[in-house]
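Next up is a structure, given as structure tokens.
For this depiction, one protein chain was excluded, whereas all remaining protein chains were kept in their positions.
On to chain A.
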Amino acid sequence: MKANNYISNYCVIENNSVILNSGREFELQNGSFSEFAKAAYKNFNMEYPKFFKMDNLSKLAFLGSEIILKELVNQEENNNIALVFANRSSSLDTDVKYQNSIADKDNYFPSPAVFVYTLPNICIGEISIKYKLQSENAFFVFEEFNAGFITNYANLLLETNKAEKVLCGWVECYQENYKAVVYLVEKQGHTEHNEETVNTLYNK
């Protein structure tokens, strides 16, 4: 399949720092993921109190998406931006917390607010809600970052007119190990969208 699509913007979040389109935008010297996420939220002037109800996977996916989309997307318009996300640990970060809440029968407190986050696609639901993206979405799990698959899938959505743009994301999060690589694929841009360029983003 021939594809003439481009990566127009990207954001990489790891090691308590945020890179947006090759510039380091924000860094927190010390701190847990929770502290870093809160500091990044403030730094980028996000005004979205729902953020604080999210689990860590959703916070990570939300930060990466928000940093790219907030300047680009007019929420009043109908934006056909598909969301294609993937990771290694699914929702296990929250799954373990939920399992702990039901492990002890004398201290049993299953919470619907936690249980709902025991599905990895909830994080793309959160992004969809923020930007009113009534668009194609899918969440995949791979052992390792799979640039080939995500690239082909995104190109197909564009070529079959199922989406005008595709926001792709690798959002891995388990306990304090996390990494997000989020990028927007569209018809215009500087960087050609292919497996090699996508791998380059991941390995930056």
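The rule is simple: a residue touches a chain if its C-beta (ideal position, glycine included) is under 8 Å from a C-beta of that chain, and two chains touch if they have at least 3 such contacts; residues count from 1.
Here is the rule we go by: contacts and distances are computed from a predicted model.
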From "3-oxoacyl-[acyl-carrier-protein] synthase-1", "Sugar ABC transporter permease", "NADH-quinone oxidoreductase subunit H" or "Spermidine/putrescine import ATP-binding protein PotA", the hidden chain's UniProt protein name: "3-oxoacyl-[acyl-carrier-protein] synthase-1"
Residue touching the undisplayed chain, where the options are A:R88, A:K165 or A:H193: A:R88
Missing-chain contacts mapped onto chain A: 1, 83, 88-90, 92, 95-96, 98-99, 102-103, 105, 108, 110-112, 115-116, 118-122, 124-126, 128-129, 131-143, 146, 148-149, 152-153, 155-157, 160, 162, 174
